[in-house]
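Taking it in order: structure first as structure tokens, then the write-up.
One chain of protein is taken out of this complex; the other chains stay put.
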Amino acid sequence: MKALVYGGPGVKSWTDVPDPVIVNPTDAIVQVDTTTICGTDLHILGGDVPAVQVGRILGHEGVGTITEVGASVTNFTVGDRVIISCIKSCGHCTNCTAGLFSHCLGDEGQSGIGWIFGHLIDGTQADYVRVPYADNSLHKLPDGVSDAEAVMLSDILPTGFEIGVQYGQVKPGDVVAVIGAGPVGLAAMATVGLYGAATVIAIDLDQNRLEQAREFGATDTVLSGAADWKERVLALTDGSGVDVAIEAVGIPQTFTMATEIVRPGGHVANVGVHGKPVELHLETLWIQNINISMGLVNANTTPMLLKLVAQKKIPADKLATHHFTFDQMLDAYDTFGRAAETKALKVVITRS
Amino acid sequence: MKALVYGGPGVKSWTDVPDPVIVNPTDAIVQVDTTTICGTDLHILGGDVPAVQVGRILGHEGVGTITEVGASVTNFTVGDRVIISCIKSCGHCTNCTAGLFSHCLGDEGQSGIGWIFGHLIDGTQADYVRVPYADNSLHKLPDGVSDAEAVMLSDILPTGFEIGVQYGQVKPGDVVAVIGAGPVGLAAMATVGLYGAATVIAIDLDQNRLEQAREFGATDTVLSGAADWKERVLALTDGSGVDVAIEAVGIPQTFTMATEIVRPGGHVANVGVHGKPVELHLETLWIQNINISMGLVNANTTPMLLKLVAQKKIPADKLATHHFTFDQMLDAYDTFGRAAETKALKVVITRS
Amino acid sequence: MKALVYGGPGVKSWTDVPDPVIVNPTDAIVQVDTTTICGTDLHILGGDVPAVQVGRILGHEGVGTITEVGASVTNFTVGDRVIISCIKSCGHCTNCTAGLFSHCLGDEGQSGIGWIFGHLIDGTQADYVRVPYADNSLHKLPDGVSDAEAVMLSDILPTGFEIGVQYGQVKPGDVVAVIGAGPVGLAAMATVGLYGAATVIAIDLDQNRLEQAREFGATDTVLSGAADWKERVLALTDGSGVDVAIEAVGIPQTFTMATEIVRPGGHVANVGVHGKPVELHLETLWIQNINISMGLVNANTTPMLLKLVAQKKIPADKLATHHFTFDQMLDAYDTFGRAAETKALKVVITRS
Partner (left out) sequence: MKALVYGGPGVKSWTDVPDPVIVNPTDAIVQVDTTTICGTDLHILGGDVPAVQVGRILGHEGVGTITEVGASVTNFTVGDRVIISCIKSCGHCTNCTAGLFSHCLGDEGQSGIGWIFGHLIDGTQADYVRVPYADNSLHKLPDGVSDAEAVMLSDILPTGFEIGVQYGQVKPGDVVAVIGAGPVGLAAMATVGLYGAATVIAIDLDQNRLEQAREFGATDTVLSGAADWKERVLALTDGSGVDVAIEAVGIPQTFTMATEIVRPGGHVANVGVHGKPVELHLETLWIQNINISMGLVNANTTPMLLKLVAQKKIPADKLATHHFTFDQMLDAYDTFGRAAETKALKVVITRS
């Protein structure tokens, strides 16, 4: 089969590799019909994730059709159309029984983390993929949900919702600022209404992205390059700061911004993937009764979000800005890699 | 009357000042019978809290007897023996109605903070003190609780419990590490059993303090100077880290220690008062699903803790290591200021 | 002044009474500009609430203008336009500091309950009303909110939201059934989206009310007279039952209906005011892991709901179906008393 194979920092190829096979009785093999590219894939290609070995097939998002199931898979059968969650979960380790699927310990000497596709095992940017713990890691695709909508449920929508909105403990009437109007920030904005946010402030350096943000639920926008950005944000609150600040970029400056605009008793929810330490100003924050959360998605809300996408209550389709076929995989990477220029949010790559 | 007056960085005196008077109908005047000194008082004298003006009477902890009440005080009358909470709360501002008494906005142009004694208004290291919002800021002292026990309820016990144990979301069966076995760390250890912690690890540089910690509930101790301190802590867990790490020192190193020993899905509760920023290693922590809390005590658990102190379920008396009379106020400061040497936890200063 | 005075079971009059005066320094006197009638007022007139004494002025909902404040009122001044909450709260008793304002113990020998207007003290169906604990029991009326919208915030909207939606623990994606499409049931439907309910099923005997329900957020309706009503409800779920069943009628049959359609692990939120015991089928329910809640509104969400009404995110105005002036008070009672016939939801009665 064909797959996007990591060849070391800066090197990737769309090339022939052997088909995956069932290894454990809890596995399924899925023919990938639609996949997409995540910012994390670019990090891997940048050499930032040393755990990824040369030869690894990348990708942790996908929609497909089951072609084979292991002996103990009971929820799915061949022919089922499914969403592949970016998080595998064994369902029986200490972390899984506590609902912390992101840190599934698994069996078989796998590392203690839920994200393994395109990381510790071969991923979804391929004709076929082996899915461990299929009963817990796949979701049946209902009628009326397109592949382009569904692939947003592999990672981006649950990440924005769980790590941004839920970890941020958004509650009815809140003023919520989302710093960074890229895909995951927009996913947070698109779902923050599920907890009744009254005001949703999109903050970004790019005016174009701020315009887009309004389509995903932002009620107000603030250009972060402006000298008075902070005053503008505070003017949208009662003066004490926002109830919840969601960081969706992943650099020290945006994290610090989040801590500067949050009210006493408020929440900073870090969603961004960081490559460097940040300076936390405890000398002023220790007295502020704020809470700082962070983490990898558990994907336990995927079935709920899927239901709302099916009801057209979440504009998943608007995240899909560019479309490619599998044989254009490298073009898709190119377009996504130049997102500022191409205005790409998520690129959708489909079996032709 | 006599009071401990702040004279600028490094300068203090036990001197004559005018008696306080009722200013608002919600005030009470309390004759202070017992007070104590907090590490924060030393910070103020070090010049670290610029909001404190020269001439301010210090102290935010105390037990006393009401000598006068304002026209709208209904819960208390002259002669009542009371615990003075370090947090005043008006009971009607946005923050108070949400239970965030630490950030009581108050009235009369007072700053938006609950802690005002010995900070923004005159404090408790004096013969008499004016207590604003007396109905919400005082607690009747029941029979059977000594002044020395009661004064621990002004600040130290609720701080350790609320900011350490509750903000840390300790739950039954948890492994909890408390970094720093000073008064507030010991207060956390003394109350962590209220949420069923199974293992309580005291971590400190001082072997003497670790010995003391066992009397407050520590089940295990680790000397933090040891090269293998981290391995020793992890050996007391299932290998993934502690469920909750409580920071009770207030310096960058101890905060970093807390983030290094916490398990995925765990909590870091910062209790320490910090004077400098800390480096937060988001490049490794972003994926760890940890939560970091911090803040000033709300003191909403004081009545509950008082009940348990009265039942002798919390060893409040053991925190009182040294005793002085009011006219020995400067000696008390000296002893408390050299705590490492004097082995002082809390100094109790009583009207003679 | 004029007021609606209770004359014993079945007897009421719109008659001259003395103006109220300030009794405690925490009181305010409010000129009532707009009031309304609650189903509870009809219960009182039916003789069902023996605590209400002959001579009592009825009414616990109102919008008005402050004409006098006591010495310790700090949040409000003469001339302020305010919403009168149906719940008074002293802000300092055990229940108030725990947020249980509905059971405010107050001072002065008042009974331990937050609802006193038109019950234990004179109420709001009058030209003027004395408001105890004004700082905690009034809310400033912002520009852009009409009296008719605002008066829905005295009781009906917070009751539907707090006792129905919040006590029912509605969460994103839930299927919620509301039994009873009267004012309080509609208030629950109008606010259930604040916690992201995916499906909102209105259940009522009256087809007309079901039509109205769709304007308040119902996504589906079921006529409860139908033999297969239960099957119709279950068909809107995954077959296991609704996540939350909100009872908003107050009779045994509707309470039992709620317990019959809730899923294992689900919630029954009783909002209705009951006059008789109900039979609870613990012989089948004990194993179902359901939760049953009930209670009087705390009104702690009123400021938040007011903000959303001001943003036009809650259709408060649609609850106001009939309008009267103060001198038509008895007509207003007549229209509201025959609601099934007049199709009245809430009658709005305004100073002419």
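Couple of notes before you dig in:
As written, the chain order gives the labels A, B and C, with residue 1 at the start of each chain.
Here, a contact is a pair of C-beta atoms (placed from the backbone, for glycine too) under 8 Å apart; a residue touches a chain by one contact, two chains touch by 3 or more.
Just so you know, these numbers come straight off a predicted model, no measurement behind them.
Of A:31, A:75, A:146 or A:256, it is A:75 that touches the chain left out of the display.
For the chain missing from the display, the contacting residue among A:136, A:191 or A:289 is A:136, taking the whole complex into account.
Residue B:194 is the one among B:1, B:17, B:194 or B:234 that touches the chain missing from this view. Across C:35, C:102 or C:154, the single residue that touches the chain missing here is C:102.
For chain A, the residues touching the absent chain in the complete assembly are 24-26, 70-72, 74-75, 90-92, 94, 96-97, 99, 107-108, 135-136, 300, 303.
Interface residues of chain C facing the missing partner chain: 94-95, 98, 100, 102-103, 112-113, 167, 238, 240, 250, 255, 264-265, 270, 272-283, 285-296, 298. For chain B, the list of residues touching the undisplayed chain reads 172-173, 191, 193-196, 198, 301, 304-305, 307-308, 311, 313.
Just so it is clear, only the chains that are shown with their structure count from here on.
Among the inter-chain contacts, the highest number of C-beta pairs connects A-B. Taking each chain's centre as the mean of its C-alpha atoms, chain A lies 41 Å from chain B. Under the contact definition stated at the top, the residues of chain B that touch 2 or more other chains are 94.
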